[in-house]
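Notes to accompany the following structure.
A single protein chain has been omitted; all remaining protein chains appear in their positions.
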Amino acid sequence: MNTAGVDIGIKTTKVVLLNCDKIIARSCVLTGWKPQQAGESALTAALADARMARDDVTQIVATGAGRQAFSLAQRNVTEVTADARALALLHPQVRTVIDVGAEEARALKCTAGRMLDFAVNEKCAAGAGVFIETMARTLEVSLDEMGALSLQAVGAATLNSQCTVFAESEVVSLIHTQTPKAEIVRAVHDAIAGRVASLARRVGAEPEIALVGGIAHNIGFIDAVKRELAVDIIVPRDPEFIGALGAALIARES
Amino acid sequence: MQNKIGYLCTYVPEEIIHAAGFSPVRITPNTAPPTRADAHLQSYTCCLARSCFDQALAGKLDDLAGVVFAHTCDTLQGLADIWRASFPELFVETVVGPVALHSPHAQKYLVAELRRFVAALEEHFGVCVTDDALRASIRLYNTRRLTLADFYARRAEFSAVEWFHVMNTALATPPQEIVDRRPVIRQSPTPNSQSPISIVLIGATIDEPTLPQILDDLGARIVADDFCNGARYFDTLVAEEGDPIEAIATREVTRATCPCKHRALEYRAERLLNIVKDNRADGVIFYHKKFCDPHAWDYPPLTAALDGEEIPHLLLEVEQVAPVGQTRVRLEAFLEMISDAK
Amino acid sequence: MPQEFWRWKEYNWHAPDLVWQEARSITAGVDVGSVSTQAVVMIDGELLAYANRRTGSSSPDSARRAMDWALKDTDLAIEDIHYIIGTGYGRVNVPFAHKTTTEITCHARGANLLYGPAVRTVLDMGGQDCKAIKIDAQGRVVNFLMNDKCAAGTGRGLEVIADLLQVPIEEMGELSLQVENEPEPVSSMCVVFAKTEALGLLRKGWKKNDVLAAYSRAMARRVAALLRRIGIESEFVITGGIAKNVGIVTRLEKELGIVARKPNFDTQIAGAVGAALIAQERMMKDAK
Partner (left out) sequence: MSEKRYKELKTAPQLKRLQEQHYLEAKRAHPGKPIAWVTSGAPVEIVRALDILPVYPENYGALCGVRGASAGLCQVAEARGYSPDLCAYARSSVGMMNDAEHAPLGGLPRPDVLITCSNICGTVLKWYEAAARHYHAPLFIVDTPFIHADDGEPTPHAVGYVAAQLEEMVAFLETHTQRELSKEKLVETVHLASEAVSLWRDVRESCRAHPSPLNGPDLFMNMAPIVILRGTEGCVHFYRALKEEINERVAHKVSALPEEKYRLLWDNIAIWHHLYQFYSHFVEYGACFVVDTYTGGWVMKMDGGEPIESLARTYTQVFLNQGLQVRARDMADLIKRFDVDGFVMHSNRSCKPYSVGQYDIRRIVTEQTGKPGLMIEADHSDPRSYDDEAIQARIQTFMEGLASRPG
């Protein structure tokens, strides 16, 4: 039986096609401001990749910020539930998952694919992927360079504003005071790492801890989270597809 | 045995803690963004609560035998219980002082509450707080207040940053040291304008030197302040004769009040106007912590009073560390405005 | 690099028939903001040339780039300029500036020149700061207020929405007015969650323009509160990029019940103009 998970995020939309629990195709497109469209084109792309027609897929489950907007899905679940399910398959020993999306960071406590508790960032203390992206733009550094660059930092600048918008202006002043880029990038990572760490602590931060979401490709950020929580961090393969995978797995059960 | 007891608010009776054989030290926020405290405190609580508790959770305050709170604002009221829940073994007490300081019964109540606090100390640590010990402590802390007061009287000779450091170290170091060490006068930075603008600072506490540093850079002078860890701390002494507990209580109800407490409707406004006039200040800077309700509440009436006398004022809302960029723009513009008018 | 809808376009201008050789004063102002940088050159208090460029990751370079662009089509060299003042976020990093002044003082002076001495209230809204300034007939700052420590009171929200809806920031205002009926302002103004909320509205079937309208209206309310706090007096003018957003301006006027003087010049250079003017005064002072 083939199932699809469609994760319509703020920034990107991801699709995972499953045959039982074997991934047969994946796709990722920019969401833009039309979630339905994004979901459809991502799904079509994945189907084309797997040389399948839509009817070959028996169940579709949507997740992500646009989950309710996607009419092709039989049902939708939240990212948190999807993450718990996916991690149970990939890394069953994981008890805490940190999911950093574009605009929202979450931490969840899970066991055997069941979500036991979760925490989401509050207003005023928010901060997630978009912040790091915007800062990359301000610093004129490509997103992929950020990780490596931050690891070269010798000193450490800090960003103190709770609100990421004002953290942006702190970065601007750091630029004006000629602080080395590497240090600024490290400060940016540390700021978000600190926020997600306190989310993880709200749900107990029980090891093992996994980091998912596109940001988990950023070695500098992973390093920052490790330093903050003083434990090792598991990063699953293709961390940005975890939500979609989880949704596809749930589709299989329904 | 650990002999330090920490406190956040200067309404905590240092003399009693000292007389019980401990050295009371003020816990001050640091500049590291909190990452542990945020698991206990919402993002809309002030940085004082979040940073101080974060240090405790990070094990940076393990040398404290206890933490004592004084009843002030809603956030610290909550923090006291959170602290106790996180450190069940630790001595965590709140001296629930009166809010209605003008009430004829406030002082009597506070005396009883202070005696309860003494008993709590004695019971938990198996110590005995004698009147003689209390009197000795009172004398010691009075001398420290006097020392700070005369440093303060000579504060024109000091740069803003030096003022900041003296005031802040004062509450973190044993009183004897302060008394011994007459602050060393270093060369203050030469003001970059002929007539340095004189400023009055007002707020809850000031815990990091960004603002004083910028004021020095811009050649402005702090001529007076109204901070919990500034002038409010030493403006009133404890009577050295009579019953020591009653004397301590009397000081608490008569000292310059914090906005968490009520003395008279216009008390703080009148006090601020007098500070400005007595020091011929050019302007007032409100140094407010984001999410500090009591001070935010007093801002409209205080600014109304200043507007009435055409005294310029500026509001700086800060978190742990004042953001250099934004703070500097606001301050520079404020000073440009004042000197244009001069 | 994907198109950055939230950024203003770059451009420059110069007065073709102004001769500077006999000028008593040639001064310049450079306004290095967090998003864009403007350079203005004036001769004897008259506009000679200006340029608007994006601020890069190095403010000295941004300042220089803007200055070069301003001088590009003139036969003037930076050495010919007698006095230069830096302003804006990066004011201390303008290598060739003789002095610095804050954008508040500069916008006040700029507004006074560009709109005339009757101006009493100036609004300038940047991505990081929103300023309400009261000025006198000489363009001196009498009082000013800036947004409290909540990003909802800054221009950042509009930039975020521009990016999400892929609308060039220059066109936002016009589009936000193209709605059948004015929607309620968005309730939550938190910039950080703006996208999530906007997506929610779109899902409810809102049109792009309605979302823009709802945001512009909420923004106008926030700004109105700041202006009310300082006590708005006519004449009221708006400087900076926000003045080019008719969607915000008209809604702000409606909210406040006061009409803003419309500019016949580029409002984004007001700060740099003020700086160039102050440079001229300083020059005269020093001459004495």
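Order of writing sets the chain letters: A, B and C. Residues in each chain are counted from 1.
Heads up, the rule we're going with is that contacts are C-beta pairs under 8 Å (C-beta built on N, C-alpha and C of every residue); 3 or more make two chains touch, one makes a residue touch a chain.
Please read all numbers here as calculations on a predicted model, not as lab measurements.
Summary of contacts with the chain left out: across B:73, B:118, B:316 or B:329, the touching residue is B:73. Although one chain is not drawn, the whole complex shows that of C:54, C:221, C:261 or C:282 it is C:221 that touches it.
Listed here are the chain B residues that touch the chain not shown: 39-42, 44-45, 71-75, 77-82, 84-86, 94, 96, 98-100, 103-106, 108-109, 112-113, 116, 259-260, 262, 265, 290-291, 293-294, 296-301, 303. As for the chain not pictured, it touches chain C at residues 148, 150, 187-190, 193, 196-197, 199-200, 221, 224-225, 228-229. In the full complex, chain A contacts the hidden chain through residues 65, 77-78, 80-81, 104, 114-120, 122-123, 202.
Methods note: only the chains that are shown with their structure count from here on.
Placing every chain at the mean of its C-alpha atoms, the farthest one from chain B is found to be A. Between chain A and chain B the centroid-to-centroid distance comes to 43 Å (mean Cα coordinates, whole Å). Chain A and chain C, compared by their mean Cα positions, are separated by 36 Å. Inter-chain spacing, taken between the CA centroids of chain B and chain C, is 40 Å. Listed for chain B are residues 290, 319, 325-326, each touching two or more other chains. Among all residues of chain A, those that touch two or more other chains are 123, 166, 169, 172-173, 176. Interface residues of chain C, counted against chain B in their complex, comprise 89, 101-105, 128-129, 140-144, 146, 148-149.
Those residues of chain B that touch chain C in the complex are listed here as 290, 312, 315, 317-319, 325-326, 329-330, 332-334, 336-337, 340-341. Listing the residues of chain A that touch chain C in their complex gives 10, 32-35, 65-66, 68-69, 102-104, 123, 126-127, 130, 137-141, 163-166, 168-169, 172-173, 175-176, 178, 181.
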